[in-house]
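Missing here: one protein chain of the complex. Every other protein chain is in place.
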Amino acid sequence: MSRNPLVREVPPTSWFFRHPRYMRYMAREITCIFIGAYCVLLVVGLQRLAAGPAAWEGFLLGLRSADSIVFHLLALVAAFYHAATWFNATQKAMPLQIGEDFVPGNLISGAHYAVWVVLSLVVLFLAGVF
Amino acid sequence: MAKSHKPVVWFPFAAGGTVIAFCIPVIVVLTFLAALGHVPAGLSYEKMHAFAASGLGKLIIFGVVSLSLWSSAHRLRCTCYDFGLRADTLAATILYVAAITGSLAAAVFLLRI
Amino acid sequence: MDTISTDVAIIGAGGAGLRAAIALAEADPKLRIALISKVYPMRSHTCAAEGGAAGVIKPDDSFDLHFDDTVGGGDWLSDQDCVEYFIHEAPKELMQLEHWGCPWNREADGSVAVRPFGGMKKKRTWFAADKSGFHILHTLFQTSLQFPTITRHDEYYALDLLVDDGRCQGVTALEMRSGVLRQFHAKAVIIAGGGAGRMFPFSTNGAIKTGDGMAMAYRAGAPLKDMEFVQYHPTGLPNTGSLLTEACRGEGGILVNKHGRRYLADYGMGPETPVGQPQLKTMELGPRDRVSQAYWHELQKGNTVTTQWGECVLLDMRHLGEKKINERLPLVRELAEAYLGVDIVKEAVPIRPVVHYMMGGISTNTQAATPLPGLFAAGECACVSLNGANRLGSNSLVELLVFGRRAALSAAEHVQGLPASNAAALNAQAEKTQQRIDELFTRSDGSESMSGLRREMQETMEKNVGIYRTEAGLQEGVNKIHELRQRYSRVKLTDKSSVFNTDLFQVLELGSMLDCAEAVTVGALARKESRGAHQRLDYVERDDKNFLRHTMVHHRGLDAPGVDYLDVVITKSPPGVRDYSGDHK
Partner (left out) sequence: MSNSPPRSQPPLAAPHGGAAASLGRPGGSSERIVQLEVLRYNPDTDTEAHFQRYEVVCQEEWVVLDALNKVKADIDPTLNYRWSCHMAVCGSCGMMINGEPKLSCHAFLRDYEGVIRVEPLAHFPVERDLVTAPDDFMEKLKRVKPYLIPKEEKPISAGEYKQTPAQLMKFRQYSMCINCMLCYAACPEYGLTPGFIGPAALTLAHRYNQDSRDGGRAERQEVVATHEGVWECTFVGACSEVCPAHVDPASALQQMKITSSIDWIVEHLIPGGKSARDTASREDAGDIS
């Protein structure tokens, strides 16, 4: 008698149910669908903008539907989730060594969050939100 | 095995990921406000038009839109694979072409402004 | 039976085996090298060594000092020509590892850093964080990957040496994943099989340290030397045997018995020093063996603490405070918390001495050659007589390198111009091994359980051949081990499957351990003196007149082994008073 190694196939379409961390990963990846769709919306917006004031107003009015609100909510969640995962990851992709020591990872991601908040506030301010 | 040309698609993906993280949330907030009926002053036709008409404005808008599109397309390509879709070349072609088309469209519209 | 032809077969891919393989590959790119190991190389127990490796490198140090430390530390049982060779090769070997990428700790100017170590008068221990052995092993393993002439046979369990025409010409080994026995025909064999601490119930040694290499050579006719010298480390966790580093005491930890007394003061290591102010050479900073021995006396007096893991004394570090403990002893805190559930900030840790290292092993000379032509040995399984009666910490990692390489060079020389081997004779021997295995599988009267025999052996070793020994206890030990060896021939193999049958390997390992245990007990009974790690209550003095000699134990099948002696080589340092204070200078 002899060897007969047992190969356990990974189920290609359902593997991510096996562990919560895989679900978190898939959630991160799926944000791209909403971001992508939202980018398409932006392109449409550009088209409307190019078409003149009436078209632009129509575009803004068109945003005011229940579907649009739901979509925006989803896109917002996706965008925030993406931002958080991205900022937390940067310290891994680009660790910073000063002398012997590495700058602690949460300092790096913390700096990202800070810049992000400031940038967002500036944009909101320029856009006249407050 | 030959070295991969992945960097061609990966670099813009990484750049786009950063752009999405920093810029998209706040932009979504803006249009969300509009969707709720509180159109921010900055989204008026005059303001938007003026912004998009300036060279810098065009550059920013194009950068954000095209990189974000690219990043999303690339990530979707990987996600398709993760979901068990094994036709990677096909998925890549469709998605990248879509992203490029979207970017080109954005460029055309911007130039018309 | 499959035959694998090679030039040199190396048994064991720990530090010693890998160093030998690389040295062979470098010495002669035409040599075919078979590297046989029962575990993947990086699983070898060299990975567990923490402290570091000694080699003279700094300007304030000298070869003479390293010589004196080693010979004195070994209680003059070291062969001084061997020590001489060793101390000169040591820095070269450590430097060679540096050139292979070993991440040695560094000084600010980029040179290699050294730290002080027990028994060494100068700072000369090279270290890679607290994972020196790990880094040495992985550096060697990774370096070995670039040599195409090294063919690894991972997870092959070596069984018997093939000896014909008065010389060693190969080995049989079981491929563990298939259960198939193969024979390796080789012009020379190097054994680098590691130690045998698993003969004892409490050991810092990994599960693989079962003395297979020693037993293999022993059965093939090469004598085992100085096996009675077994090193105990004073502070091990009582359940897992994990080591709590000497630094616990270096930082100011104290040892107390169940009455709260710092009992070391009662064993010539006092007077007591103030708590939290450790001083070199006294009390808790006494020498390793003396501290271990004091535990034994406390045990006899009933002063030990009874815990769920057996009799212990307490290592108290609470007065160091949480801050210092976290700063200096984070690993110790984690270890005690994780494995015992004791937080050293809040509680004293129960500890006990734990078997750590075998000074004895296959008898080799300074060329790493055994008395059996064609057979070489290096590493913990060998006794080249560097460590004498007591090994100094951080000498053995270097021993692996120095004598691993030396064994390779000797083997490379040996294989030149050998007469052709008699394949038929070798095949016939290999068949015998096959029969031995087959018999285990078909044995119907197997009545002895493997784990039962193992337990009895471990209890016997602990009880009779521990830190202190007596005539009566040793005699009991000899008798018991003899009995267990007889009973072993009726051991029952429960698992009859072919693939990765660890029941089978454990049975075989038990056989090896019993062979080694026999040499330990017989050697200890015969050595009527106290020297280094061999302490007898009935012969408390060192006896240079009768026992400045190496014990040589010869295998005699199931009969009692033969014992004779070999003189110690003394070149320039006549036996003197062992300077225990050197341990912490």
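Order as written gives the chain letters A, B and C; numbering starts at 1 within each chain.
Just so we're on the same page, a contact is a pair of C-beta atoms (placed from the backbone, for glycine too) under 8 Å apart; a residue touches a chain by one contact, two chains touch by 3 or more.
Keep in mind that this is a model prediction, so the values were computed, not measured.
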Displayed chains contacting the withheld chain: A, B, C
Hidden partner chain, touching residue among C:Gln300, C:Gln435 or C:Thr494: C:Thr494
Which residue of C:Ser242, C:Asn365, C:Asn427 or C:Thr470 touches the chain not shown here: C:Ser242
Contact partner of the left-out chain, one of C:Pro350, C:Gly511, C:Gly532 or C:Pro561: C:Pro350
Contact with the hidden chain (one of C:Ala368, C:Ala382 or C:Met450): C:Met450
Positions on chain B where the hidden chain makes contact: 1-8, 10-11, 14, 78, 81-82
Interface with the unshown chain - residue positions in chain C: 39-40, 42-45, 47-48, 92, 95-96, 98-101, 103-112, 129, 131, 134-135, 138, 142-143, 145-146, 154, 177, 206-208, 239-242, 254, 256, 258-262, 265, 270-275, 305-309, 312, 314, 316, 318-319, 338-342, 347-348, 350, 450-451, 494-495, 497-503, 506
Contact set of chain A toward the excluded chain (per top definition): 1-8, 10, 12, 15-16, 18-19, 21-22, 25, 29, 89, 91-95, 97, 99-102
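The rule is simple: only the chains that are shown with their structure count from here on.
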Chain centre separation (chain A, chain B; CA means) in Å: 12
Between chain A and chain C, centroid-to-centroid distance (C-alpha), Å: 56
Shared-contact residues (touching 2 or more other chains) in chain B: none
Where chain A touches two or more other chains at once, by residue number: none
Parts of chain A lying in touch with chain C, wherever the complex brings them together: 1-3
Residue numbers on chain B that touch chain A, as the complex places them: 17-18, 20-37, 39-43, 45, 47-49, 52, 61, 64-65, 68-69, 71-73, 75-76, 78-79, 82-84, 86, 102, 105-106, 109-110, 112-113
Sites on chain A touched by chain B in the complex: 12-14, 16, 26, 29-30, 32-33, 35-36, 38-43, 45-47, 49-50, 53, 56-57, 60, 63-65, 68-69, 72-73, 75-76, 79-80, 82-83, 86-87, 112, 115-116, 119-120, 123-124, 126-129
